[in-house]
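Complex shown without one protein chain; remaining protein chains in place.
Coming up: chain A.
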């Protein structure tokens, strides 16, 4: 066998390819075209027109997590450039990359000023891509960029507008400085409605061959609150757990709640009852003494439930309570709001759960 003969590709090279079964479903079922993006009709309609006219403005995508911002721009650039040119035409930077002012000055500027080469229409996979004569720079999680770095972008965006388009993706549009925001056309991504979430989930469940009970879908929707990525991750974790036992069990709503870190209803109800809130079913509960409230709080802390989760569930319970007077509800909500702020500042959880408990206890009795 001659040394000069073409060697068969080595085994190692094959293993580089990511195994599909091991991929997180979030990546596996990321929409490949903008038509696949769920429930953002307005944005998709606007972007579809840019596909045919191949003229793209600078864009600013904002909205809560898990609504498809990153997926949309990735799908759009893939449709514009195709797999061959994707690497040379798209620069994706996110919060895991260093994005100080020096990177903006060097890396982004260097990429922005390159003039793209003209491309033939037909790509290696046989399809035709528009491949318009500009590049796209995606700044993911742009709200974590510093003010200075954002300011440095201003002129770059204008100078190279002929050959480069920017797409900023962020959760909070208010953290983007005004001059940047005014250079972009803004697209708001709204939280997914329940119908599209459940459609998407059932689609994935079909593709993965898992049986999905409607109650599980409901549990997923309520725990994820319009965040599709979260519900898909929960679904994947739940199906892993269900498949790993032998024989495989069916996914139950309780599994989802445990994975999502939701405090079980019985615990919340018992806590509320200790505070003197009337929980239906039992006889009229009496408000308990300080020591009993404290013991209950200690118990909850020992169980390791997260304080913010507990408070938000307690809040739901109180606000939707059928018989509690409005004044009591308002006072309780006030106490919970205080506690939430304190927890954000990093205060001690046990003290603040106790504080909320005592305030509500006082308000109700």
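Here is the rule we go by: a residue touches a chain if its C-beta (ideal position, glycine included) is under 8 Å from a C-beta of that chain, and two chains touch if they have at least 3 such contacts; residues count from 1.
Methods note: contacts and distances are computed from a predicted model.
Student: Absent chain per UniProt: "3-methyl-2-oxobutanoate dehydrogenase (2-methylpropanoyl-transferring)", "Ras suppressor protein 1", "Mob1/phocein" or "P-loop containing nucleoside triphosphate hydrolase protein"?
Tutor: Of the names offered in "3-methyl-2-oxobutanoate dehydrogenase (2-methylpropanoyl-transferring)", "Ras suppressor protein 1", "Mob1/phocein" or "P-loop containing nucleoside triphosphate hydrolase protein", the one UniProt assigns to the missing chain is "P-loop containing nucleoside triphosphate hydrolase protein".
Student: Using the definition of touch stated at the top, determine which of A:88, A:114, A:144 or A:222 touches the missing chain.
Tutor: Only one listed residue reaches the unshown chain, and that is A:144.
Student: From the listed residues A:126, A:214, A:304 or A:322, report the one that touches the chain absent from this view.
Tutor: From the options A:126, A:214, A:304 or A:322, the contact with the absent chain belongs to A:304.
Student: When the complex is taken as a whole, what residues of chain A touch the one chain not shown?
Tutor: 18-19, 21-24, 26-27, 65-66, 94-98, 100, 102, 140-141, 144, 224, 227, 229-230, 233, 236-237, 240-241, 243-245, 258-261, 289-290, 298, 301-309, 342-343, 345-352, 354-355, 358-359, 361-362
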